[in-house]
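Heads up, one of the protein chains got dropped from this complex, but the rest are sitting where they should.
Each chain carries a letter (A and B) given by its place in the written order, and its residues are counted from 1.
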Amino acid sequence: MLRAEQVSFSYDTRPVLDGVDVSVQTGGLVGVLGPNGSGKTTFLKLLAGLLTPASGHITLDDVDITTMDRRTLARRVAVVPQETELAFDYSVLEIVLMGRYPHLQTFELEGPADLAIARRTLAATGTAHLEQRTFRTLSGGEKQRIVMASALAQFEGAPSTPDSRDPPHEDTNTTRVLLLDEPTSSLDLSFQLATATLIAELNRTYRTTAVVCTHDLNFAAGLCRSLVLLRDGRVVASGPTDEVLTPATIGAVYDVEADVHRHEITRHLTVVPLARL
Amino acid sequence: MREATATLPALRPVSAGDLRRRIWLVQVGFGALAVAACIGAPLVGPTTISLRQVFDTTIPFGQNVDAQIFFIARLPRAFAGALVGGSLAAAGVVLQALLRNPLATPFTLGVSAGASLGAMLVITLGVPFTALRSAAVPVASFAGALGALAIVYFLATMRRQGLSTLVLLLAGVTLNSLFSAIILFVQYLADPAQTLQSVRWVMGNLDIGSYRPILWALGPMGLAFVAFARLPRALNLLTLGADSAAVRGINVLRTQRVAFLSASLATGAAVAVGGPIGFIGIIVPHLVRLLVGDDHRLVLPASIGLGAAFLVVCDVAARTVLSPMELPVGVITAMLGGPFFLWLLVRNR
Partner (left out) sequence: MRFTTRHTAAFLAGLLLAIAIIPGTQERPRAQEHPARIISVVPALTETLFAIGAGDAVVGVGTFDKHPPEVATRTHVGGLLDPDMERIFALRPDLVVFYGSQQDQIKQMSRAGIETFTYAHGGIDDTLSVIRRLGTRVGRASEATRLTNAIDTQIANVRARLAGRDRPRVLLVFGRQPGSLGNIYASGGAGFLHDMLEAAAGRNVLADVSRESIQLSSEAILTAAPEVIVELTYDDLMTEDTQAAEIAVWDRLSSVPAVRNKRVHLLLGNQFVQPGPRMGDSIEAIARTLHPEAF
């Protein structure tokens, strides 16, 4: 379980998050929603251990993540950022192999097991055919998937050293969290669908816990089983999607009057904005 | 932007053994290149010398002109060229990774301006103690480099949240301007002979005539190289961005600190020995990336080897082409660097 307990954070003197309390079950699929400035991205960074809360704790399986060694945390928590800008050009395989860093000793080179894992994650994201391409030549959607493959490679146990303490990813009892920041912002419709399908499948097959920050209410409604709605750094509502995604909460968070109904074909909630409040 | 075919495809790893082989090949290959340059350079020059006479121990050293040419005039230059070239190239690679900018050079962050100021102060204002005189210029130059390093580092780490590469860059650029202004002022105070020496120093000169500057430089360079040995993988991950690297387990702040300090130390020592020789810190890393790709585990050792060989060869040209006149080695690297840049621009259009 990934928990944020009464977490507060400020950038210099500007408060960004205040008393945020969120629990994500192992194997959960949570969407974090909110308008610009609500603190979504900051929250994600706190969950990833990139920032330290000013007050409160973030715990992973009851261990405070600020006490965890960086590499141990990296084997459990991975981030797919909104955009990835490379300073230099690497091949797709090299980038996915970078996800193996938390499993390697200082001067250790990637071994056959690492390469196998890298190829597995590429296959899982449907990008195995791009292995030898250079990153900059890829389209936005392809880049997104490569970065996801690289993130997934952080989880896979079975590293090249025999005395690993990490169980293979197939072990679904340890919490592995994938944090995604606006995963659909630069994707076209077909890739949006593909990403949602991929996340759902990882969640279903490997019990990968996923936390998705997004603007896209319909994407969240279609993919996530539970939602957290933030406004001005505070949690306005959290819980199962069906309970939380109502016109009342949408109005409270976005200042928008919206219609929420269940779509006949997908059976997911669909949100249509009607007017500004 | 490079096309996918820019790198020799065979050098991108496709199997686990590949990477091991590539690293070994690169280290041995480029290392051999550097060693060959160091061995070949003292044998070449405007004066023909006889190797047999050089190593003839029956002739007293004080009368053996060939031996003196070999051991005093040429060999120290070869060693200095290798150390300085290797250091500047490595520092270039590290700083380009740190600043996430392929146009960064070892001189971007003000270290060389500090070194130049130190050297010029001594050339112009003199040295108080006779005993320090022979070491004065290199020591003052290294002290200036350390001073610049400290100022830039302090400015970049002032904020609570660690090291800001943007502030690092701005501080370096500002320091370059500031020191250049001070240097102009110091030259204003100098007499014509001192001005001539200052201007000449800035063009770079490896004719050190003794092994002592090399031995002194080995200290800071050694420290820097020990740090370089552990950096390549972290530098690879830094390419993804600070956050992405941190999330994969890199201690970003420590990596940035080590990268900055080691690159600056290596640069400071290199400039103290041979003056601010330009273009190596940018030509060599670029050339190497074209040959071996961007994995720093290949780029760093290759750059050290190629940088060493490149400067040694430039230095041979410097002392041979217009003999008995010495062409400043910095001019030669510039003459090669300028057209190289134009070529880079043209092919990347």
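Just so we're on the same page, a contact is a pair of C-beta atoms (placed from the backbone, for glycine too) under 8 Å apart; a residue touches a chain by one contact, two chains touch by 3 or more.
None of these values were measured; they are calculated from a predicted model.
**Q** Which displayed chains make contact with the chain that has been left out?
**A** Among the chains that are shown, those touched by the missing chain are B.
**Q** Which of these touches the unseen chain: B:Ser15, B:Ser50 or B:Ser210?
**A** Only one listed residue reaches the unshown chain, and that is B:Ser210.
**Q** Return the single residue from B:Arg133, B:Arg159 or B:Arg230 that touches the missing chain.
**A** Per the contact definition at the top, the residue touching the missing chain is B:Arg133.
**Q** In the complete assembly, which of B:Leu43, B:Leu103 or B:Leu196 touches the absent chain?
**A** Counting the whole complex, the residue in contact with the absent chain is B:Leu196.
**Q** In the complete assembly, which of B:Gly17, B:Pro46, B:Gly222 or B:Gly338 touches the absent chain?
**A** Touching the chain that is not displayed is residue B:Pro46.
**Q** Residue-wise, where is subunit B in contact with the chain that is not depicted?
**A** Its contact residues with the unshown chain are 45-47, 61-65, 67-69, 72-74, 122-123, 126-127, 130, 133-137, 188, 191-197, 200-201, 205, 207-210, 319, 323-326, 328.
The working rule: only the chains that are shown with their structure count from here on.
**Q** Cα centroid separation between subunit A and subunit B, in whole Å?
**A** About 43 Å, centre to centre.
**Q** If we count contacts the way the header does, which residues on subunit A are in touch with subunit B in the complex?
**A** Against subunit B, the touching part of subunit A is residues 45, 48-50, 70-71, 73-75, 77-79, 81, 84-91, 93-95, 98-99, 101-102, 104, 106, 109-112, 114-115, 132-134, 136-137, 154.
**Q** Spell out the residues on subunit B that touch subunit A in their complex, using ranges where they run on.
**A** So the residues of subunit B in touch with subunit A come to 1-4, 6, 9, 12-16, 19-20, 23, 96-97, 100-102, 230, 233, 236-241, 243-244, 246-251, 289, 293-295.
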